[in-house]
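Note that one protein chain is taken out, while the other chains of the complex remain in position.
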Amino acid sequence: MATMGIEEIEKEIIEEFDFFGDDWESKYEHLIELGKSLPLIAAADKTDDKIIQGCQSRVWLNADFDDNGMVYTADSDAIITKGMIALLVRVLSHQNPTDIIRANLSFIDKIGLKEHLSPTRANGLLSMVNQMKKEALKRL
Amino acid sequence: MATMGIEEIEKEIIEEFDFFGDDWESKYEHLIELGKSLPLIAAADKTDDKIIQGCQSRVWLNADFDDNGMVYTADSDAIITKGMIALLVRVLSHQNPTDIIRANLSFIDKIGLKEHLSPTRANGLLSMVNQMKKEALKRL
Amino acid sequence: MELSSIRQNFPILGQKINACDLVYLDNAATTQKPIAVINALSDYYSHNNANIHRGVHTLSRRATDLFEQARKTTAQHFGVANEQQIVFTSGTTDSINMVAQGLSKLYLKPGDEIILSMLEHHSNILPWQLWAEENGGHLKVIPLLADHSLDYSAFEKLISPKTKLIAITHVSNTLGLVTDVEKIKSVANRHNIPWLLDGAQSAPHMPVNLSVLNPDFFVCSAHKMYGPTGCGILYLNERWLSELPIAKTGGGTIKTVSFEKTEYVEGALRFEPGTPNIADVIAFAEALKYMDAIGMQQIFKHESELVQYAQTLMKEIPEIDMYGIHDHKAGVISFNVKNQHPFDVGTLLDKYGIALRTGHHCTQPLMKHLGVQGTIRISFAIYNSKQEIDYFIEKLKKVIKMLS
Partner (left out) sequence: MELSSIRQNFPILGQKINACDLVYLDNAATTQKPIAVINALSDYYSHNNANIHRGVHTLSRRATDLFEQARKTTAQHFGVANEQQIVFTSGTTDSINMVAQGLSKLYLKPGDEIILSMLEHHSNILPWQLWAEENGGHLKVIPLLADHSLDYSAFEKLISPKTKLIAITHVSNTLGLVTDVEKIKSVANRHNIPWLLDGAQSAPHMPVNLSVLNPDFFVCSAHKMYGPTGCGILYLNERWLSELPIAKTGGGTIKTVSFEKTEYVEGALRFEPGTPNIADVIAFAEALKYMDAIGMQQIFKHESELVQYAQTLMKEIPEIDMYGIHDHKAGVISFNVKNQHPFDVGTLLDKYGIALRTGHHCTQPLMKHLGVQGTIRISFAIYNSKQEIDYFIEKLKKVIKMLS
């Protein structure tokens, strides 16, 4: 298991972003950095059947399970989406399935990036979250 | 030929209706009377091919030509339409074709019944006027 | 809500027609719009207008959210859990055509039969007739009883192994008679025949819970429900949501397109090619909220009282023939003045500020059955009052006198 629980990590991220205050430019620069530093998904896992189709940016998700809980790797062709993915992976990886299913991920709202999880957003992130939860459900 | 010209008869009708002032009820009662007194079209002339289809009330028109000019007889299944027809027949019968084609029939506006000649009106009167002029055109 | 306060929500009702107060009794043709609906349009265009789906910018996201929220509001209003079953169209006629065109592609075969009723509006006849003419199909017509209601036992006898669809009006737009949907449904279910319910005249007047009625298709028009023109819905059950072939296609309905092959999306968007009527869909949701705030049960009760009240008064006018008198009606009364043309009666009543409809009401087969060229129709909405009916009756008597 992760040394920190979901809400603890969320809190950490909120503090991290609070640092930028209202300066959305820095916030997005940070997000872009996170996106760039996201560990790559194994090429073998970046296949069409793992694709989550947003209208515009595509998202690949791979989910595994080990002693530490769920192991997610993911990728996107858009860097901002990738930054969001990095946050989600950080929060949900190595957590146990039950916690993942229950997670409401309110940090996304609190760091001012809620729009990216909007159901009508063209980036496939919401579908990714749903897919992450579905994978966790399989491991219950 | 008629003893009076088109505009003279129009003027007569305008005076006749002026008598009622703003009292539209009496005006319509008069129109209904006129409708009732319209000489009947010959049954043989009230055939489907002489029908002018308004969406709601139907109009039959028969046109002839003699030494006195055009001879119109007409009918409708709606009495208000028939009253309007009576006015039109009175104005245009026994007139010569050229005058008929040129007539702008402004009396209809002046006696406050213009709406009945609106192109989007469901009573077929405008089509009747056009048909009357077309028949006159044939006799030029 | 008080009636007087309801009237104030409708700007048009304050109008004078020919120096008389407007008495609008043509609601079955189209209803008037509350200020909430009118404002929804201005608000949308003044603050949120953008093309929807696929947009990354703020306005586009806002417009998309409003549009998809409208779909949810509509689904809720009709008791539908999966909002994808609500497809926005340009109106009832458009919806029926989409079903007819779609079904005729794969499902309907030459020789098949469709059952309609003698009460149908042309919009629920012509699309099926077109199919029948082009594909060697047949239309069977449920006849009427002496009181002009559907002959349900004759209906059951029309069913044959070739019956592939029952398409029936929920409420007759000419007579206001309400179809016994349970009877239709039980026969349809027993014989496993899909059925379409034309709700153009029911949705404005009564609670309609589609998860209870459970038709295969349900259609209605926003403009008859206090909403804008140019907007309507097609409800499909789960089966047809995935199985109905698309007849109309274009941008927005696809996953991938090449000149060789196209892959379509699933759900409602599959049936909404091109830029939808965004503003009107959003305004329509406001109309539904407006009706729900009053309560559909309340609306039905109010309008039923008006029908009873008017029917009773009209029965006492000897010069009048009424059609389809009934206790259970949805806001509509059709009648004629003996020996008078409907057009004359309508024209004169208009002079008194009374708006009603005359003619065949797009139900010519029913006119033929009644043996008339047309009728005079008054139809009610939530803003109509007994005083208006009194005024109507008074002027109707006057007009009868003028004409005779």
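By letter and in written order, the chains are A, B and C; residue numbering begins at 1 in each of them.
In this section, a contact is a pair of C-beta atoms (placed from the backbone, for glycine too) under 8 Å apart; a residue touches a chain by one contact, two chains touch by 3 or more.
This one's a predicted model, so the numbers in the text were calculated from it and none came from an experiment.
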item: Omitted chain's touching partners, listed by label; value: A, B, C
item: Among C:S153, C:N192 or C:S258, the residue in touch with the chain that has been omitted; value: C:S258
item: Options C:L59, C:I159, C:L269 or C:V372, residue touching the unrepresented chain; value: C:L59
item: Omitted-chain contact residue, chosen from C:T229, C:Q298 or C:Q311; value: C:T229
item: Contact footprint on subunit C, counting only the chain that is left out; value: 11-12, 15, 17-18, 22, 24, 26, 29-30, 32-33, 37-38, 41-42, 45-51, 54-60, 90-94, 96-97, 101, 105, 116, 121-123, 125-127, 129-130, 134, 139, 141, 221, 223, 228-231, 246-254, 256-259, 262, 273-280, 343, 346-347, 349-350, 354-359, 362, 364-365, 368
item: Positions on subunit A contacted by the hidden chain, ascending; value: 24-25, 28-29, 32, 55-57, 77-81, 122-123
item: Footprint left on subunit B by the chain that the document does not show; value: 53, 55-56, 115, 118-122
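Criterion: only the chains that are shown with their structure count from here on.
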item: B-C against A-C, pair bridged by the larger set of C-beta contacts; value: B-C
item: Subunit A and subunit B: spacing of chain centres that average the CA atoms, whole Å; value: 80
item: Chain centre separation (subunit B, subunit C; CA means) in Å; value: 39
item: Chain centre separation in whole Å, for subunit C relative to subunit A (CA means); value: 46
item: Shared-contact residues (touching 2 or more other chains) in subunit A; value: none
